[in-house]
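Every protein chain except one is present and positioned as in the full complex.
Read from first to last, the chains carry the letters A, B and C; within each, the first residue is number 1.
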Amino acid sequence: MKGKKLKIGIYELTGCAGDALMILNCEKELPAIFQAVDIQSFLMAKSDNIDDELDVALVEGSVTTEKEVEELKDIRKRSKIVVALGLCATVGGIQARFQDPQKWQENFRQVYGETKMELPAVVSKPIDAYIKVDFYLPGCPISKEQFLNFFTRVVKGAPPESYPQPVCVSCKYKENDCLLKNGLFCLGPLTADGCGAVCPSHNLPCVGCWGPVQGGNWTSEFYLLQDKGFSREFIKKKMANFAGTKLSEFWKQFDRRD
Amino acid sequence: MKVEKKTTLTKNPFLPDPARIVRVYPLTQDVKFFQVRLVDINKALAFQYHPGQFAMISILGAGEAPFSISSTPSRPGLLEFCIRKTGTITGAIFNLKENDLIGVRGPYGNGFPIEKMLGKDILIVMGGLGAAPLRSVLLYCLDNRDQFGRVILLHGAKCPAEMIFCQEFQDLKKREDLECYLTVDTDDTGQWEDNIGVVTTLFPKLKAINPEQTVSLVCGPPVMYKFVIQELLKLQIPKDQILMTLERRMKCGVGKCGHCAIDYIYTCLDGPVFTYWDVIHMRELI
Amino acid sequence: MKKITIDHLPRVEGNGGITAIIDGQAVSEVKFYINEGPRLIERLVIGRTPEEDVSLTPRICAICTVSHKLAAVRAMENALNVQVPHQTNLLRELMHMGEMIESHSLHVYYLALPDYLGFPNAIAMASKHEFEVKIALEMKNFGNHIMKVINGRFVHGENTVIGGFGKWPSREELLWIKSRAIQFMPFVYKTVNLFCTLNYPDIPEAETQYACCLPPHEKYGFWGDEILVSNGDRIFREDYRQLTNEFVVPHSYARHSRYQDKPYSVGALARVNNLGERLEGEAGRMFRKYFNDHWKKNPLYNNAAQALEILYCFERLPQLVDELLEIDNTPEIVSYQTQEGQGTGLVEAPRGLLIHHYRVEQGLVKGADIITPTAQNAEDIERYGMIAAQTLLDRGEEEKIRDRLDIIVRAYDPCISCSVHLAEVKTVEETAWENQLAEIKRQASPLFIGIGNITQGDDGIGPTLITKLKELGIKAVCSSELDTQNIKSLVNSDQPFIFVDALDAGKKPGAISLIPLLAVLYSSSLSHRLAPFIQNEFSYSQLKKSYLLGIQPRSITKQQHLSPEVSQALQRLIDQLEN
Partner (left out) sequence: MKIVKLKKSNLHPFLQAASQDAELWAPVRQKNNKHSFQPIKDFATIDLNYTRTILPPRKLFLPPQFNMFQASLQGYKEDFSHVSPKVIFGVHPCDLHGLLIFDEFHRQNFEDPYYLKAKENTLIFGHSCWPDDKCFCQSTNTHLVEEGYDLFFSELDDYYLVWIGSSRGDDCLRLAPELFDESLSEEDIKGYIAWQEKRNQAFKLKINFFAMPDLMELRYHHSLWEKLGQACLSCGSCSLVCPTCNCYNVQDQPLLSQDASNIQRCWDSCMLENYSAVAGGENFREKRSQRLKLWYTHKLQAYISKYGKPACVGCGRCIATCPVDINVFTVSRALEGEEVEAFWNRLAKEVNP
């Protein structure tokens, strides 16, 4: 669309910075990105950052300190559209494993002992635990193609509607043999597509790093893996690795039925 | 060896034709009226369609979706659409202004069986955005008034502000050759002079119907069908004379993408107009 | 008190900041902190399988993901006694080069160079240096490409597994890497010349210790089974804790480390300083051409070292591809049956020594210890930051401190998100000396050491106070600049020391200030002749917890009595200490 350039901010909460890095990894497109929009804030790329009203805020990382909660709320207030960028922002990331506050405390002590930390920490959560999120772009980290397509659509004023599909779809596009069928612990059917089935294309089962796909059949795959000889504990742990907070409802129901 | 072979194909059915928005104005808060003309004047005049057919509209950068044609083929040259803002594509259409370009291809689908309707009484029941496809057939009947028997229009909306073509239909009420009944579920204005209640509350107001002689056309939100059809069946209108037009996801409009499949038919080729008999016969229709 | 805070250091990979507190003429504190919360990665891998571990831990950091992957895989292979074939190691090395090229070129051209040329960012820099910016982007892209081909994707690839690779790259893909590497050579030379001859901003110089992996076979390289420290010490991988000795600091979720109680530095500069003599070919020639004494004292030369390493990688790439292509078969993943064991993996991440250590029991991870380069550098960044800030302050260039600290921290190439245990620091409230003193006393009873000469007017404040304190039964000793015997025996005490002395901080006569001893040591104007002794004999931790109680003198002339203002100050001190 013609007219004024969109004002964009890219923010990093707690995570590996991989999503911001993936934006920098769009080497060929980077000049066009900077030309197409007015990047107000992008700590990894520039010094002269302004925290003002924004059209779109891209937020990566999970919320792990009280200060980040405040920062995030401030970003929401300043932005018309907020996009959760990457697995940490969408589901809380791998660090969202300890949701039980007591367990979290216990593990926290294991690492930091009794030292009173100056910056109070909170249990790791995705950003939608605190603010309304308009779009989700999962991935650990996001993929370049997925980001560029999304970003371009946003710039042109028509963010794409989500059409959720599991990794299996891309996996078949790549003509891989089904690893699950071969008895491997593959999370492809439960994981949102976007990576292009990288792991199965390297003969490795999907670890689930795009987070849960909408409409995934967790119950069936759970029993299927059990049917293949994996232990219940093992399945539960492996399913939890990249699912963040998004499976809590499923486990509640699942455990109740058990 | 030389494998390459000269292709025999001439027309790519997936390529739209550029069209210019001639007029655009809001019908309700979330529905806008678009009048467009194909840029190529010859194509514009050659664009022949039946009431009830649809076209694929594409917006650069947003995508393509099917929309019923609301204008009547009896007034050629311009195409009209009523579009409700529900998603990305319609959102992008909403941002367009007069003189902007869109892509149009079509017409697609079966449309209403006008030949079978000739000489018959036409009972049109519409609710909400159901007015979009049925306005086409209504205007067609009115433009060819002598070819049809009675023409009856029942139109319902949630409230006066949400009635699509409210003014147009109010004006039509003055016509003596049209039995026009309007209703709103609730009147939040205090100014509404017509009926208040759901669309089925209009049925008792109808003058006696000759069921064998009547073709009924229905379109509206999914919840409306059940109740309206009950009324029509009560009037003893034969099941294959109750026509309805349906909405499905479509990516091609030409029977290839598969999204609109129901049993073994494609809504885009065999529909979107179906009879109530089809509906009973093919369980997935509504 | 004045505080210079650079919150959100821009253009470091992740969010971090550095705070310097300036109190009169002294920099009282420098804190390097990380604006991220704790991720507890070492805890969340507990109970996971080794395979899950090597998939999860690289998520610690996006830019060092390959190094983390390699460190984790090497640690697990050591723990589980898995021997991979030579060819697998060659391919791993090739992949590692990809990360070095990607990270170094991003760092030198995009994060550091704009500083030196005075641009807010690389895009702005592109207007004047379009060619460099474009080719550097392509070089970074090439590094990414190598990682993608071998590890499956740019960031967090999964193709590297315990025992080998899920899929081996094709001959064509390897040959492409080789030919592309050769094409880049002219630009690589340009890069080395640019960064080795760059007019770096003038910053104070100070020596430190450097640590890195010791590669085998007298070669330069990025992994090994021993750590080499610049003092010549060699530490076997399983004894890595001799080097790291991590401890928690309240201002950061990244634990800090010191070797033999002294901060140390890791990274490209550490490698080049410790191993530069081993560089061969063009990289060796360039090393001999450009290396000089400044490299050992000035962290900004890290950029030069990175440029040298880019050259090293580009020279090594074609050799690696040739070696890989000599071997025909592609090895299968080495399987293992071992269920128990522990082991350590040492790898050089682009920004320095990275250590993963695991204990595996019954096929599951029971213990994990991950020490990242930035966490190891944190102490040295704070130490050096203090030296630099104090020196600039002494030179009357206070306005430069902010900018210089920014550049210095960036030169250390911190990958902040890679600190496994992470966070940011709440800025310290300004505290009055009375409260500060009370706080020190609350934690441990300090030993007061008076310095001064009672025949020199207000310079007698030190000895005078000590005499009074002794009368009150408070532990205190006297010392003079030249007589260090009194305190030599105290050097290894656990107590915090508080030196009492007249201190010209440009304040009103009689003003009292309590300043960390470190600030005084690095300050030229405040330096006592005692300073070299303290610096040499005291441990870093003792220095860190010691203070100077300074009283602003009115005049230091040959006279036996204190001025009235200083006498009043003396009384205030005694009142305070009596409580």
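By our rule, a contact is a pair of C-beta atoms (placed from the backbone, for glycine too) under 8 Å apart; a residue touches a chain by one contact, two chains touch by 3 or more.
Please read these numbers as outputs of a predicted model, since none were measured by experiment.
Trainee: May I ask you to name the displayed chains that the omitted chain touches in the full complex?
Mentor: A, B
Trainee: So which of B:Gly119, B:Gly190, B:Pro204 or B:Pro222 would be touching the chain we can't see?
Mentor: B:Pro222
Trainee: Using the document's definition of touch, tell me which of A:Ile33, A:Leu72, A:Leu85 or A:Leu137 contacts the absent chain.
Mentor: Missing-chain contact among the listed residues: A:Ile33.
Trainee: At which residues does subunit B meet the chain that is not included here?
Mentor: Given the touch definition above, subunit B has residues 1-5, 7-9, 11-16, 18, 58, 60-65, 84, 86-90, 101, 103, 222, 247-249, 251-252, 254-259, 261, 263-264, 269, 283-284 touching the missing chain.
Trainee: For the chain that got dropped from the picture, name the residues of subunit A it touches.
Mentor: 29, 32-33, 35-36, 148-149, 151-153, 155-156, 158, 160-166, 168-169, 172-173, 175-178, 180-182, 188-190, 203, 214-217, 219-221, 223-224, 227
By our rule, only the chains that are shown with their structure count from here on.
Trainee: With centres defined as the mean C-alpha position, give me the subunit B-subunit C separation in Å.
Mentor: 70
Trainee: Quick check: how many Å separate the C-alpha centres of subunit A and subunit C?
Mentor: 30
Trainee: Can you tell me which positions in subunit A touch subunit B when the two form their complex?
Mentor: Answer in residue numbers: 1, 153, 156-161.
Trainee: For subunit A, which residues are in contact with subunit C within the complex?
Mentor: So the residues of subunit A touching subunit C come out as 12-19, 21-22, 24-25, 27-28, 30-31, 34, 43-49, 61, 63-65, 67-68, 93-95, 97-98, 104, 107-108, 110-113, 115-119, 121-122, 124, 140-141, 143-144, 195, 198-199, 201-204, 207, 209, 237-238, 241.
Trainee: For subunit C, which residues count as touching subunit A in their complex?
Mentor: Subunit C residues touching subunit A: 8-15, 35-44, 47-48, 52, 55-56, 59-63, 65, 106, 110, 114, 120-124, 126, 137-138, 140-141, 144, 152-159, 161, 165-167, 248-251, 253, 415-418, 421-426.
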